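Only one protein chain is missing from this complex, and each of the others stays in its spot.
Think of it as A and B in the order they're written, each chain with its own count starting at 1.
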Amino acid sequence: MEKKKMRKKLTMALISILALNLFLFLVSAHEPEGWDIPDEYLQEIKEITEQMKNEHPKMWMELSRRVYFCHQISTKIDIIMEDFCNNLIAFILLDPPLQNATVIGLLNYFILLLQPLYGIAILLTGMYMLFVVGSPRGRARAKSTLIKLIIGIGLITLTLPIIQAILQIIHSISSLLFSFVPDLDTNIFRIGITFFTNYFLTITFFEPMVGVPFLFISIMLPIAVLVVLAVRYLMIILFTVFFPFTVLLYSFYPTKKIGGVIIKQTFLWALVPIVESLVLISTWITYSTISISPVPEMGAFIIVVSLLLLIFAPLVTIALMNWIGPGIATLLFIQPVRRVITYFGRTGVKGTNREEGYVELKSEVEK
Amino acid sequence: MKNKAIKLVSFVAIALILSTSSSAMGERAMNQERIELGWRTIFIDIMHWVVSNIMGIYDDLEDFILWNPPLGHENISRILNSVIGILQPLYVTAILITGIYLIFLSGSIKGRIYARNLLPRLIISMFVVSLSFVILQLLFNISYSITEEILKRSPVGITQIFSDVTKQSMLLFDSATLVSLEAGHIFFLLIFTITLGPFIILALRYLILVLFTLIFPISIFLYTFNFSRPAGRIMLEQTLIWTFMQVVFATLIVITNLGISVMGLHGDLRIIAGIIVFLLIVISPLIILFLIRRFLP
Partner (left out) sequence: MRKNLIIIGSIAILMLLLTTTVCGFFGAWVEEAIEATRRYVIAKNYENLIKERIDIFKNIKEIILKNPPLHISEIRGVMNLFIEILQPLCVTGIIITGIYLIFLSGSPTGRAKAKNAFMMMIFAMALISVSPYILMLFFSFSHSITQNILTHAPENSEKYFTRTSEYLLNMAKDIIGSDSNPMETPMGVERPAMPFLLLSYLLLEVTILILKLRYFIVMVLASIFPLSILLYSFLSSRGIGRLLLEQTILWTLAQVAMALVFITVAIGISITDVIRTMDISDTIILAMEIAGIIILMFTPFVVARSFRGFLP
C-alpha cells in the first residue's frame, strides 16, 4: 500500500513537472532581483544559465524553484511591511476597550468574589485589635491594615475609572509628542527593510541557506515590534481584571511587597506608548538629518537600530525604572492617605513604631 | 522464446553498461562540476563587488564617529523649544506653590526645611533649562574636540584595521567558497558583521543621543525634586555616557591601529585583532552602561 502511494506520488510529481515547463523560462531571462548588478556580471550569469540549461539541467531547475520562492517571499514581506507601516502609530496609541460587556462582567465577578474576603479580613483585624494584646508594633500594623482595607473597598469599586484615567493621560501625552512631528512618515521602515530584503533576494539566488539570516531580520524585527505592543495590550487587560486582588494584597503587611510589585508592573506596562513614541520621534529626526550627515547611505541601519530600540526600550525601561511605582503611587494616591494613616497610627511609643510612613518621613527630613 | 528475449535484453544491457561506463559519464560529470564551479565564481565576483561598495562607505568613518546631533536643525530645535515652553509654566507654578507654602502654611519642621532647600534648587534648574541649547552644544563640542585630538594621533589611517581585516577575510572567503557555498557561509557572515557592525553601533549611539537630547529639559526637571531624583539622575547620566561614547570608540580604534603598525601584526593575527576590535566596539557600550553608574550626586 505504501509502495503504491509512493509510486502514485512519483508519477503525479513527474506529470506536474512536465506540465510546468513554462516556468523554466524564468531563469534564463531573469537576473537576481533587488540590486542593480553591473553589466559584466549579468552577462556572465546569462552565459552560465545558458550552459546550465544544456548540460546541467538539474541545477537550472533548482534555480527556477529559487526564483519562484523569492517571488513568494517578497510578496509576503510586502504585505507584512504594509500592515506594519500603516498601523504602527495607531497601534502604539491603542487603548484596550475596557468598556466592553465581557470585561466588565469579568471584573464584577472578581469583585463579587472578593467581598466576603474583605468582610472576613475587616472582622479579623478588628477582633485582633480589640481582644488580643500583642506588641505595639502589631497593634500599629493592624490599625494601618484596617484603614487600608476600608480605603481599598472604595478603590475597588472605582477600578475602571482609575485605569481609564491613567490610560487617557498616557494617550494624551503620546498624542502630544506625536503632534510635535506632524510629518512623521512610517514608510521609512519600508525603505530600510527593503535594503535587507534586497540582500536576501540576491543571495538566495545563489544559495538559500546563506540568505536566511537576512530573511530573519526582515520578517522577525517588524513582527517583534508588533508583538511587544500586543503584549502591552494584553497586559493592561490582565492587570485591570486583577486590580482588586492587587489592592487586597497591598493592604496586608506580609503581602505588601507583592502588591507593590504588581502595581509597579501595571504602571510600567501602561507607560510603554510614551517610550515608543519617543523612539519613533527620534528615528524620524535622525532620518531627516541623515541627508546632511557624512554617510547618507546609512538610512537602512538607522531603521534596523530603531526597530531594535522599539523592541527593547520598553523592556529596559521596565527593568531600570524602579522608582516609578512608589513615585507615582506616592504622588497621586497614597501621599495624603499615608499622612492620615500615620496620624491615626502613632501610638506614642517613639522608636518602636516601625510603621513605614514614619521611617519614610524621617528619611525625608534627613535629605 | 523466453531464452531469446532474455538473451536480447542482456545483450542490450551489457552494451549500454559498457557505453555508460565509458568517458560519456565522466565527461558529463566534469561538465556539471565545471558549471557549478562557474556559478560559485560568479558568486565570489559579486561578493567582491558588494564588499568594495561597503568599503567605500568606510572613507567617511572618521566623520561618522565625530557626528553629533545638529542642534540647529529645524526639527530638533522646534521640539526642544516646545518642550522648554511646556516646562516653563510648570517651573513657575512650582516656585509659586513652594513660596506660598513657606510664607502662609507653616507645616511641620521637616516640610519647611524641605521647601527651603527646594526653592533655590528650583530657580537654578529653571535657569539651566532655559539655557539647555547652550549647555548641550557645549557638551557636544567638548566631546568632539577630544575625539578629534585622539583621531589625529593615529599613525595610519583609522580605517586601516578594517580594510586589512576585510582583505584577509575575503581571501579566506574566496578559498572556502570555491569548494562549496556553505563553507564560505561563515566567512561571509564574519565580513558582513565586521564591516557593518561599527556603523550599526554608531547609528545606535546617534539615535539614543537624539532621544536624550529631546528629553534633556525634562530630565533636569525631574532631577530637582526629591522623589523623582533617581529617574532624573539616570537620564542625565545616560546623556553624558552616550555623548562620550565617541571618545571610547576613537580610543579603541586608535589603539588597534597602533597595534598593527607599531607591533607589526601580520596575516591571520590581523584578523584576530580585527575581530577583537569589533567585539570591543559592540560590547563597550554595554560595559560602560553597567559599570559607570551613579556618579552624579
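Note that in this section contacts are C-beta pairs under 8 Å (C-beta built on N, C-alpha and C of every residue); 3 or more make two chains touch, one makes a residue touch a chain.
These numbers were taken from a predicted model, which means no experiment stands behind them.
Peer 1: Considering the complete complex, identify which of A:Ile80, A:Ile173 or A:Ile191 is in touch with the unshown chain.
Peer 2: If we include the chain that is not displayed, A:Ile80 is the one touching it.
Peer 1: Just one of A:Leu42, A:Ile122, A:Ile173 or A:Val212 touches the chain that is missing; which is it?
Peer 2: A:Val212
Peer 1: Which residues does chain A use to touch the chain missing from this display?
Peer 2: Residues of chain A in contact with the hidden chain: 6, 9-10, 12-14, 16-20, 23, 54-55, 57-58, 60-62, 64-66, 68-69, 72-73, 76, 79-80, 83-84, 86-87, 90-91, 93-94, 96-97, 100, 102-103, 105-106, 109, 204, 208-209, 211-212, 215-216, 223, 226-231, 233-235, 237-238, 241-242, 254-255, 257-258, 261.
Peer 1: Would you write out the residues of chain B that touch the absent chain, in ascending order?
Peer 2: Interface with the chain not displayed, on the chain B side: 2, 5-6, 9, 13, 16-17, 20, 24-25, 28.
Methods note: only the chains that are shown with their structure count from here on.
Peer 1: In whole angstrom, what separates the CA-based centres of chain A and chain B?
Peer 2: Each chain's C-alpha centroid was found; their separation is 23 Å.
Peer 1: Which part of chain B faces chain A closely enough to touch in the complex?
Peer 2: Those in contact with chain A are residues 28, 31-32, 35-36, 38-39, 42-43, 45-46, 49, 57, 60, 63-64, 67, 69-70, 73, 75-76, 78-79, 82, 109-110, 113-114, 181-182, 185, 188-189, 196, 199-200, 203-204, 206-208, 210-211, 214-215, 226-228, 230-231, 234.
Peer 1: Spell out the part of chain A that touches chain B in their complex, as residue ranges.
Peer 2: Result: residues 37-38, 41, 44-45, 48, 51-52, 55-56, 59, 180-181, 202, 206-207, 209-210, 213, 278-279, 281-286, 288-289, 292-295, 297-298, 301-302, 304-306, 308-309, 320-324, 327, 330-331, 361, 364-365, 367 of chain A touch chain B.
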